[in-house]
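Only one protein chain is missing; all other protein chains are in place.
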Amino acid sequence: MEFYLTFLILFIGIWGIVGKENLIKKIIGLNITNSAVILFFILIGHRRGSTAPIMEKGVKNVVDPLPQALMLTTIVIGICLTALALALSLKMYRKYHTLDISQIEKLAKDE
Amino acid sequence: MSKKWAKEILILLIIMLLGIIFFSGFYPHLPLNLAVSEHYVARGERETGAINIVSSIYLGYRAFDTLGETIALLVTVSSIVFLLEKKEERNIGKRR
Amino acid sequence: MNSIPLFLIIIPLFAACLILLINFLKTHLRLTRLISLSSTIISLIIVGFSTIHILIKKETLIYNLGGWEQPIGICLHMDGLAWFSSLLGAIIALFSLIYSLKEKNYQYKFYFFFLILLAGMQGVVLTNDIFNMFVFFEILSIASYILIAYSQEGKAIKASFNYLIISSLGMSLFLLGIGLIYQGCGSLSLTQIGKTFSIKGGIPPSMFQLTVSLIVVGIGIKAAFIPLHLWLPDAHTYTPTPISALLSGITIKISFLAIWRIINILEAIDFQYLFVWIGSLTALIPVIWALSQTDIKKLLAYYSVSQMGFIITSFGVGSTLSLTASLYHLLNHSFFKSLLFFSMGGVIYATGKRDLRKLSGLFKKMPYVAVSFLIGALSISGIPPFNGFVSRSLIATSLKKYPLPLFLIFLASVGTIASFIKLMMIFLGKERTKENNSGNFGKEKSEFFPDEIKKVPKAMIYPLITLSILCFLSGIFPSWITRGISNFILLKDLPYPIKIYSFSNIGKSLLIFILGIFLYKFITTKYGKRISLKINQMEPGLNNSLLLVIVSLIVFVIFAGIV
Partner (left out) sequence: MEKEDKSEIVGITSRKLVPYILLFGFYLISYGHFSPGGGFQGGVVLGAGIILLCLSRGISLTEISFSRQKITLLEISMITTFILLGIVGLVMGKNFLSNVFLGKVEEVPTAGFIFLLDLVIGLKAGAGIILIFYSLAKMR
């Protein structure tokens, strides 16, 4: 059941990227898609009634550690993409003084 | 104004279609075979010395991913510094 | 000798960190150039050194990182296909680095990003782990985002932002595909996935199709086939010339080879059939836009997409001949595409102008650049002695069973010839002196006068000459290279000796040439110019291209279901 919720978040993120005109809203949509994919991965490795994979004494059934290790990498890559996208939109705002992608495309075309 | 609404509805329709495809192609109750993660859980502590298995995976078994990802962070930081530095800072680098 | 794949990735990375360390306080530009040049040459030597193991002994080099075996840890493997792409990447990277030394004195950060781009490319090709391929794809794209926005003009930053958003959407889809694969077969190493992740192995067919289409669309954005290519023309025009040569020469090919490897491993045969149609459409549609372009680099960028269409179509057919033809055309396209980008970069360096209408009659001023451009233009339009002709006729022979895609490719090559005659007019057109400065497209008065030309430096000419020699050589020894590709790289031997320089092929290319001249005559008429102006207006914005990515994912899944 939870898997369908992560897909719901994924569709909201995709709608944010595709539907929105504002640059910052597109970047927020990008973040939502990234977190939806991370949630999906964590849910793949989840098993009912098991604890975090820290092997202290007497810890028996443990959640699958591999997706969690992969998601550390994906989170950092999500940070890199967001930071770069923000820097690029900052530069575009300094040049075109608008954050609306269709305006920017019009201004850039007749430059 | 109507053109904007038509676009919104088109996008929502396409995403609905995407939803149907995702739900049809996805099977949550698939029997998972966990040969690899069983190995990590069972022998992770002895082979890498770390009790936190997630640390032992992303720093021991798959340390190459982490190297690649640190390189990604390094490239992002130096590109942001390159993009957003002001003109006079760039000349300082040259003059010295 | 198994550690060759590791050194191919680590040497550019270590050189990049050294560059940062050296230039931390005071910029030493000469030392930076020395380091980047030597590390590219060393990685080229290492690839050359590895040919003994891979080609002659036909073994694949496996290197387990951290000492752990196949599905537990990450391992790098270098088989024929990986050797082919890393050799290609090393050669073209060396040429664009030599080219960039004299073109503009770039800051030290340019060489840092260049080396990271090179390391990312080698990494994608050499890993045997699907998540590690995702990480190296990210490194590759982050380096190419910043290199596209290097000149910091408005258009370059917009192009880089478009590429960033579309490609990160694609990468999230690719990651979803990896998640489904992990859920299906529990391990991430490609050889393990090949054994367990298949419909026979208990994976429900609809999940299999969803996974394969997620991965193909996710990586396909970087390989730029038809609905996903809208970011490419802008991205490859506003980058510095050595980088646009590297990007369209190698990066789109590496993503295509990654798709090739994943589809081989997952044995998704019905997907391969889809590529015939996608490839032929990719070959034709960008040509229509390219004919109406006036910016010389944008025209070349459209042709990278269309030539990728040739490669994808012959990959789609799936027979031994077509796979060899696809790899052969991939090799040829890297050579003549970078040659064309370098020569156009020479024109821009000398005259400072990018507009087709304002340039004419430059042959006498820069003979080397003109001659090498002519060789590149002749080989891309498939004129007999050059390599374009060989691989295109191979693709045509392998497409016998699909008449309509063959016809689309025929139209695409006619369009190619038309626009490259248009480009040749830069060099062969009338001399422009102060008196008769009437533009060769009618009345526009061009303010370009011949005496303003800067001399193209030697370092920019050497890559041009060597690449044109390579184009010529790979056109003359077709049978030697085709047998080499099929026996050593694909490990399947060709069933029958192929006659390439046969009368039917030469006749066909002659027919295409004549039709191309007629099309060129048609474009330069008033009526033709009005159509091209209308086509130019139909630039799809960022939102439409993102929507097209999602639509193509849906189309992929539905078609895979039917076939």
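Worth pointing out:
All chains are identified by letter, namely A, B and C, in their written order; residue positions are counted from 1 within each chain.
We take it that a residue touches a chain if its C-beta (ideal position, glycine included) is under 8 Å from a C-beta of that chain, and two chains touch if they have at least 3 such contacts.
Note that this is a predicted model, so its numbers are computed, not measured.
Displayed chains that the missing chain touches over the full complex: A, B, C (touch as defined at the top). Listed residues C:8, C:35, C:65 or C:327: the one in touch with the omitted chain is C:65.
For chain C, the residues in touch with the chain missing from this view are 3, 6, 10, 13-14, 17-18, 20-21, 24-25, 63-67. In the full complex, the hidden chain is touched by chain A at residues 52, 54, 72, 75-76, 83, 86-87, 90, 94. Residues 45, 47-52, 54-56, 58-60, 63-64, 66-67, 70-71, 73-74, 76-77, 80-81, 83-85 of chain B touch the missing chain (whole complex, contact as defined above).
The rule is simple: only the chains that are shown with their structure count from here on.
Chain pairs B-C and A-B differ in how many C-beta pairs they share in contact, with the greater number at B-C.
Here the spacing of chain A and chain C, counted between their Cα centres, is 29 Å.
With centres set at the average Cα position, the gap from chain A to chain B is 8 Å. The residues of chain A that reach two or more other chains are 10, 14, 18-19, 44, 66, 70, 73, 77, 80, 84, 88, 91, listed in rising order. Multi-chain contact residues of chain C (touching two or more other chains): 131, 135, 138, 142, 145-146, 149, 152, 183, 188, 547, 550. Across the complex, chain B meets chain A through its residues 7-8, 11-12, 15, 18-19, 22-23, 26, 28, 32, 34, 36-37, 40-41, 44-45, 51-54, 57-58, 62, 65-66, 68-69, 72-73, 75-76, 79-80, 83-84. Residue ranges of chain C in contact with chain A, taken from their complex: 131, 135, 138, 142, 145-146, 149, 152, 154-155, 157-158, 160-161, 164-165, 168-169, 172, 175-176, 179, 182-183, 188, 539, 541-543, 546-547, 550.
Residues 13, 20, 23, 25-27, 65-66, 68, 71-74, 107, 109, 112-113, 116, 119, 123, 131-132, 135-136, 138-139, 142-143, 145-146, 149, 152, 180, 183-188, 196, 202, 204, 206-207, 209-211, 547, 550-551, 553-554, 557-558 of chain C touch chain B in their complex.
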